[in-house]
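A short worksheet on the structure shown next.
Apart from one protein chain that is not included, each protein chain of the complex appears where it belongs.
For reference, chains read A and B in written order, and residue numbers begin at 1 within each chain.
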Amino acid sequence: MIKYDSVTKIFGVGKEAVTALDNINFTIKKGEIVVFLGPSGCGKTTTMRLTNKLDTITRGSISINGESIAEINEVKLRQRMGYVIQEIGLFPNKTIAQNIAVVPRLLGWPRHKINNRVDELLHMTNLEPGLYRNRYPAELSGGQQQRVGVARGLAADPEIMLMDEPFGAIDPINREQIQDEFLRVQSKIKKTIAFVSHDIHEAIKMGDKIALFDNGKLIQYDVPEVILTRPKNKFVADFVGADRALKVLGLMRVSEVTNFKPQNIIAGTDNAQTAHKFLEENDFRYGIVVDNNKPLGYVTLKNLKYENGLVIDVVENYPHFEEKSSSLRDVLSYMLMHTLMTFCVVDDNGDFIGTVSYNDIQRAVKKSYSDEAEKDWKEV
Amino acid sequence: MSTLKFIMEHNQRVLHLSLEHIGIVGLSLIIATIIGVPLGIMITKYKNLAKPVLNTANVLMTIPSIALFGIMLPVLAMVNLGLGKVPAIIALVLYSQLPIIRNTYTAIKNVPPAVVDAGKGMGMNRWQLLKEIEIPISIPLILAGLRTAAVMNIGIAAIASYIGAGGLGVLIQQGINRVYPEMILSGAILVSLLAIIVDGGMGLFEYLVTPKGIKIQRKLVQWESSLKN
Partner (left out) sequence: MGIIFKKLNRFLLILILMGTGIIAERVGLIEYVIDPNEYPFIIIFFWQHLILVVYSMAIATIIGLAVGIILTRKRFKKIAGVVMYIISLGQTIPSLAVLALAMSFLGIGTKPAIFALIIYSILPIARNTLAGIIAVPPYLVNAAKGMGMPAWRILLEIELPNATSVILTGFRVAMIINIGTAALAFLIGAGGLGDLIFSGISLMRTEQLLAGAIPVTFMALVADFLCEILGLLIVSKGLRLASEH
């Protein structure tokens, strides 16, 4: 847990004094990723640098698990926190293993323990230890270097990680991938993480909470959904962008809106004419074809009308989505591309569990905004 | 003070030796430029010549000056030029090659490829590219090479007095022989002053001929990097 209590930072003295942070109060709970978000010069990086005493605090206090950092020796304090920066900062004169081993070595771990830890971390970051242990940073791609940078931050298994735009220097495709990997790792190791970013997409994706800074002040501190659906003022609304409803969709998973009991289900082994009759009687325009509990696609009345064989012969393919990992944003995007209003939802094994439709999505978005409206009303 | 007095009393001779010194250095620098700059440009075009040429210049630079005078002496003595200004100038030209060739080469190679491509895209031929783009952008760095060569040559020319080339080294040489401290000091001080003045003067010249656009760009880069810290 990191607690920021009336934190104020003023650079310079007298007439040249600049207030970089003005009375910041918030708490990062154990095991949470909090993204410090805002335009450049807003104070997000300063807040981070105060946390590991790279800059000294002017007024107020920062405490870790109730212990004020003012009481802790700065070198000891930093060794307790993982530190990952945008420039990666791998030491070019050291091998990958030596880079990862820096903090464990500073802490005086025995050699075999360090070696085991290095291999463990390389595995965790998807780098084969036998291949990469003795290489030098210059021999790695940017994405690989940043993975090592993260591994180095995690080396001594610190409770807290400070990450200063850690994925900022990586190309967008690799960035997505590394973000996903990191989230997967974090779901296991549950570190308390302060994460600086200037990218709203990254903040929504990575953050359990977002701390939005502007001009040295903490403007809003909340979970991403609330920041998106209920921006506190015009600055926040502008910063999250006019497409914030779409961003909310990015946060929602398919499982939240799945219709688990759709009526228009047809088995792939059914006779086409039987299926045609079934659809006509129930006034369905199309049917979803499921076979052996796997979604195959869909059929329309027109498909079936003059067909005498099995349904499986005329089925049209279309994409299906995993309930846990797919976001509604992706689903909506496919709906727009395919001009279809319904898709199948599958579980981890690929088994059919229900459908998701345009109406379901729209209802969910409206609901998330009306929830907020209700809350507003209650608070008043 | 007594040194100053010595210089005042022998002002005619001091002036003559200074001019002689400047003459040797100036002439060798002109010859060195005529050889070095085209050579530097050439090795940016014939890339596999770059390494041997630069290495040779590097080895030449490694040879101590008095040893080079010594080694050249018997060779040039065959055509009766072992002593005097000729071997001195030859040695100075040789020593100047490394800074001049290296700086020319680096400067031209470091012209941003995008700028060269832009020139090519506008239909410039090789010669026009060199004249309009590559050389103007490279001038400051080439001049920096000349400056290094000039300062170095002033020092080596002082040693050349021992092979009878004249110049301000004569004051040191004769001062040591006659155990005449004022003479030694005036030689040492004058030759140092000459080096410092030439260094400063060429630095100023370098600044003046740097195209304004490049100066502004440099300032911006400095300004940006100062912001980062």
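Criterion: contacts are C-beta pairs under 8 Å (C-beta built on N, C-alpha and C of every residue); 3 or more make two chains touch, one makes a residue touch a chain.
Keep in mind the model is a prediction, meaning the values are calculated, not measured.
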| item | value |
| --- | --- |
| Visible chains in contact with the missing one | A, B |
| Sole residue of A:Ile2, A:Leu21 or A:Ile85 that reaches the chain not shown, by the stated touch rule | A:Ile85 |
| Options A:Asn52, A:Ser326 or A:Thr355, residue touching the unrepresented chain | A:Asn52 |
| Chain not shown: contacting residue from B:Leu4, B:Ile30 or B:Ile196 | B:Ile196 |
| On chain B, residues whose C-beta touches the chain left out of the figure | 46-49, 52, 59, 61-71, 73-75, 77, 151, 154-156, 158-159, 162-163, 169, 172, 175-176, 181, 184-185, 187-189, 191-192, 195-196, 199, 228-229 |
| Touching residues (missing chain, whole complex) on chain A | 52, 54, 75-81, 83, 85, 87-95, 102-103, 106, 136-139, 152, 162 |
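As a convention for this text, only the chains that are shown with their structure count from here on.
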| item | value |
| --- | --- |
| Distance between chain centroids, defined by C-alpha means - chain A, chain B (Å) | 60 |
